[in-house]
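The structure's right below; bear with me while I get my questions together.
A single protein chain has been omitted; all remaining protein chains appear in their positions.
Note that the chains are named A and B in the order they appear, and that numbering of residues resets to 1 at the start of each chain.
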Amino acid sequence: MRVYAVPGTGLAGRHEINAGRRGWLRRLRRNPMALAGAVVVAFLIFLALAAPWITPVPYDRANFGEAWQFPSAAHWLGTDAIGRDLYTRVVYGARVSLTVGFTAQAIALAVGLPLGLAAGVLGGRTDFLIMRAVDTLTAFPQLLFALLIMVVLGPGLGNILLAISFHAWIPICRLARAQCLRERERDYVEAARAQGAGEVSVVMRHVLPNILAPIIVAVTLGIPQAIFTEAALSFLGLGVRAPTPSWGQMVGEGVTNIRYYWHLALFPSLMIAVTMAGFTLLGDGVRDVLDPRALKN
Amino acid sequence: MHRMRTPRSRLCVAGLLVALVVFGPGYGPTVGAATVNSVGVALPSDAAPPSKQVLTLIGREGTYLDWSKTVQKGQWMPGLMSDPLVMQDYNSDIKPLAAARWSVSPDGRTWTFVLRPGLRWSDGVPLSASDFVYTIRRMANPETGFDVAWYFSAVKNFKEANEGKAKLEDIGAVAVNPATLQITTTDPTPYLLMLLSDLYVVPEHVVAKTGDPWSQSPDTAVSSGPFKLASWERDKQLIFVANPAYAGIRKPYLERIVYKVGQDQSFFPAYLANEVDAIPWIYEGPLGPSDLARVQSDPRLRREAHIWPYFQTWWIAFGGEATAFKDARVRKAFAMAIDRDAIIKSVLRGMAVPAYGMLPPGFHCAQPARLKGAQPYNPAEAKKLLAEAGYPDGRGFPKYDLDLRAASPTIQAAGEAIQAMVKQNLGIDVGVQNLERKLFMDRLNKYDLPLVLIPWEYDYADASNFMNIYKSGGRHPWSNADYDKAVVAANSTMGDAQRCTMYRRAEDILVRDPGAVFLWHPTVTQLWKPWVKGLINRTNKYGFVSWSRPSKADMPPYIYMGNEKP
Partner (left out) sequence: MGRYLVARAAAILGTLLIISLFVFIVMHAIPGGPFDEDKMPLPPASKANILRSYGLDRPLSEQYVRFVWNVAHLNFGVSYQSPGESVVHLLSRVWPVTMHLGGMALAIALAGGLSLGVTAALRQNTAVDYLTTGVAVFGLVVPHFVLGSLLILLFSTMLGWLPAGGWDAPRQWILPTLTYCLAPLGLVARYTRVSVLEVLGADHVRTARAKGLAARRIVLRHVLRNALVPLLTVIGPLFPDLLTGSIFVEGIFRVPGLGRYFVTSVYDRDYPMIMGLALLAALLVSVMYLVSDLLYLLADPRIRYT
């Protein structure tokens, strides 16, 4: 019925991947953008993990005598309304953002991939049901839905994840199904089938490995989307519970102060931007690396 | 930033205004060959021509322009289109408005008002005492669903009618004749006039026919006030024009008021871009700390900023018997762990004064100094109390959230400041949760919130307006029989000095128990351009220059545009 194709994520055949492991590394080295993205993401993960050791104070330590300070040697990124060190809070903010990004996409993968495969492999009634569910959810206005969920269940990290994951699995599911349909028609699958392999084994043995690359790309590109949605919800005041620092919440509070205390909005916005850029570049890079045809010569 | 400089010209204007207010514009002296505006008011000599007598404001949008239908969701400034019986002037003193005079029966229960002769609606129909009766009955009528019906419960049978237990005709409001209105209260109610200053009369002949939507369209929104509605473009703006049929005492200088609609964060940029002449006060304040810093660092903005104390109090309220706060020692420990001055200095940037009791300084019966030492900031003592209550260093203390009601970023920061203080001084971890408004109120009204940061702001300048909140069965679960007794007695005592003594006794109980931790009273910072002139630039009896009751529009009739308006 419908073929969903994100350019460079799926149209090209790629059983040649297995052939060239070393080419893979070489291509990564030749792709500065992907490298930059990987470095950024690695850096963010480092920040999130090492936060307690690389920050001078706990993230909720208030120092009322030092409120509203601009960046200085003592406070690299300045301080906020109650004198908390902004550098510390920005570093800790990576935890919420990365947790949201990774968890939401993990859920998306865990839900979307099996459903997509099931739809693609089993076809028929299963396919019809799954795709109707997908169509229905696609038509659901996302912000409205997230708001409803957050208001019904109340703010908090778990509910944010729920609100985001609810939509995040759809592209994965679609992609998996489309890839599956495509691979199924290929000669090697036909051959395997002719040799008496069952559907499940065909999927696990042959289809899955070959469609993994575009799925990885889609997941990587989904991470910044999830982070962005968390930021938007936090901005609307429906985010994680304070004093846990979240970039979105910090930006929300900071934007109202943008006309004078510019640092409060600038640094968390910068972190959101860098994170988005990092994951996007990495996603693009991974695609280029896994899909040689998208690379020029 | 305080307006210390008072140029001579402004004093003259002020003098002229006093004359106008006292005698009404019709009898006011004219200076030279003064220009007269479209409703026959002579403009001051430094005023811009009538074509420029346009005041542009920006604010939030409401549903009805009908205070007696809804207050919470109402469009602001009902006073533009309606003349209540009495008004609060810029000193918050009661002055006659639609009523020329009134008298009280010796038992303090029956009030008789005589309307000013010649008053009429903008469609020419005379304003009659029966319009006031109709307005009161409509507010009490459960069909109307008036959201602050409790406000008038002093009026006899009002509450009963509102609850469907009495007939509307039995409410204590009677039109003796078209010019005479009699209002009866259940108990003697010394503050009745304050309540009546918010009785925004509606036109019976229109409302009875058109129903609730009458105030939404210029065709049906007839006015008894100085202005009338010219257009209401939803999500965009409302335009009011001077009401030519108005025969009351508040004839305006302004030809037009344009009220632009926007969300809070768009107000200050619009002001900076000269798109509006002034930003009226909004709940929680239209200016954030950063905007204040900006104002303070800019000499031009400093001159346009006006600061005055506001009758609003923020406090922390505790959950009831089911929470750890049932122990007075725990409540006291929290009270002593919070440093008001630090919050005011850092989060609020000095735009508040510390609150030691419920009644804001300058408010009716307020005497904050006596309570200053009642719950001092004392972390060591707080720790001790908490340990005595069985939670040494906060160990074993249940996990609670401090809940905020749809808080602005500033209040959110204040909540986080309290969280930090509680953690640093008591070792207790509380989360700070900003709840969406209805969710918050739903749970608050069910006494389901263990710890809240919440304000109350005055509706009328009488201590009962604040003190009634903490009566048993009120907004918070805290309950104290002595408090209830003192407040109830004070509410119906006629002598003011006696009343204040009783209210203060109640306030002492509330603060010392403690039933709440009173934190701060905000000050208002409001901006208006130098060409916005009139009574708002005059110092009132409390010593402030203030745009009083902007939500009710008490000031616009006394405002004019100076000739420097571009």
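Simple rule for what comes next: a contact is a pair of C-beta atoms (placed from the backbone, for glycine too) under 8 Å apart; a residue touches a chain by one contact, two chains touch by 3 or more.
Model, not experiment: these values are computed from the prediction.
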{"item": "Which displayed chains the unshown chain touches", "value": "A, B"}
{"item": "Contact with the hidden chain (one of A:Leu44, A:Ile82, A:Val189 or A:Ala265)", "value": "A:Ala265"}
{"item": "Options B:Val54, B:Met441 or B:Ala489, residue touching the unrepresented chain", "value": "B:Met441"}
{"item": "Per the touch definition above, residue among B:Gln53, B:Ser68, B:Gln216 or B:Ser464 touching the missing chain", "value": "B:Gln216"}
{"item": "Sole residue of A:Leu129, A:Leu148 or A:Met204 that reaches the chain not shown, by the stated touch rule", "value": "A:Leu148"}
{"item": "In chain B, positions touching the absent partner", "value": "63-64, 72, 142-150, 162-164, 212-213, 216, 233-236, 260-263, 265-266, 269-270, 272-273, 275, 406, 436-439, 441-443, 445, 475"}
{"item": "Where the unshown chain meets chain A, residue by residue", "value": "1-8, 11, 33, 132, 135-136, 138-141, 143-144, 147-149, 151-152, 224, 228, 231-232, 235-236, 251-252, 255, 258-259, 265, 269, 272-274, 276-277, 280-281, 284, 293-294, 296-297"}
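The criterion applied here is as follows: only the chains that are shown with their structure count from here on.
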{"item": "Chain A and chain B, separation of their C-alpha mean positions in angstrom", "value": "47"}
{"item": "Interfacial residue positions of chain B with respect to chain A in the complex", "value": "265, 268, 288-291, 293-294, 297, 339, 342-343, 345-347, 349, 401, 406-410, 412-413, 415-417, 419-421, 423-424, 431-436, 439"}
{"item": "Residue ranges of chain A touching chain B (in the complex, touch as defined)", "value": "60-62, 64, 67-68, 80-84, 151, 154-155, 237-238, 241-243, 252-253, 255-261, 264"}
